[in-house]
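A single protein chain has been omitted; all remaining protein chains appear in their positions.
For subunit A:
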Amino acid sequence: MTATYELSHLRMLEAEAVHIFREVAATFERPVLLFSGGKDSVVMLHVAARAFWPAPLPFPVLHVDTGHNFDEVVEFRDRTVRRLGVRLVVARVQDDIDAGRVVEETGPKASRNRLQTTTLLRAIETHGFDAVFGGARRDEEKARAKERVFSFRDSFGQWDPRNQRPELWNLYNGRHRRGEHIRVFPLSNWTELDIWQYIRDERIELPPLYYAHRRPVFERDGMLLAHTRFVTLAEGERPFDALVRFRTVGDATCTGCVESTAATPDEVVAEIASTRITERGATRADDRISEAGMEDRKKEGYF
């Protein structure tokens, strides 16, 4: 036999993710896929659609909307779900603020990031979702590095990192009682570079924010933040124009950008391959709260 039966590492990662999507679709009643328009969720949705070809995606997508969105991202979100013919469920943080379930932070550094947890859990409960796909990757952050692909959440939506189910081979244990649910992370083993190589190879469209563009920004805590209608400048903070791109896209008030000239997927791949700073370290003010910032939020039910 002369043929070599080898898969490239991207096809291997894709196969693993496809297996996970099919496993969930076959064994859960009401799965949902978290879709923010960020690159990881775009890749996740792309792989999911491929997993069920030629049938349509057998579950809806959910956007937890902080109300502080980049306009380009919302436009991209709507266009993408239309193109794929998937059902979009939007859960609004504003609704929880209006109903008094959460209280909005005040001051110049106010962010709705943490409030999303309440909105997300409310949506899960209202719709009875029992499996929630998230685009989190283990290379992103050290609390995520220890999380399972199938991550159990109790009836309060909480994660118990000390009591996780062992996960062996490709046998995933999704058993749960009514009211509990499983967060599922099909891209667990992908790195930022894998995501970009896949975007390049598959020619996946992203919101334009991910590529170098000129926009007004200001500096805060050593990071560049976009100057949008949602932020209040503190004393001494001055907006200026810069050529930037976003490495992650989340709530507009706490997602930083980096100076960059990378305007195509190829250029971004090259930039990432040579960068020496992690994507969250460079761009996420929310992760800088404390060393255990992510772990604490995840325990409460965060993404």
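As a convention for this text, a contact is a pair of C-beta atoms (placed from the backbone, for glycine too) under 8 Å apart; a residue touches a chain by one contact, two chains touch by 3 or more; residues count from 1.
Just so we're on the same page, contacts and distances are computed from a predicted model.
Remark: of the listed names "Molybdopterin synthase sulfur carrier subunit", "Transcriptional initiation protein Tat", "Adenylyl-sulfate kinase" or "Peptide ABC transporter ATP-binding protein", the one matching the undisplayed chain in UniProt is "Adenylyl-sulfate kinase". Only one of the listed residues, A:D65, A:D96, A:E141 or A:D251, touches the absent chain: A:E141. Residue-wise, the contact with the chain that is not shown comes from A:V18, picked out of A:V18, A:L88, A:L243 or A:A263. Contacts to the hidden chain, counted on subunit A, fall at residues 3-16, 18-19, 22-23, 25-26, 47, 49-55, 138-139, 141-146, 152, 161-162, 164-171, 173, 175-177, 188-189, 191, 193-194, 197, 275-278, 281-282, 291-292, 295.
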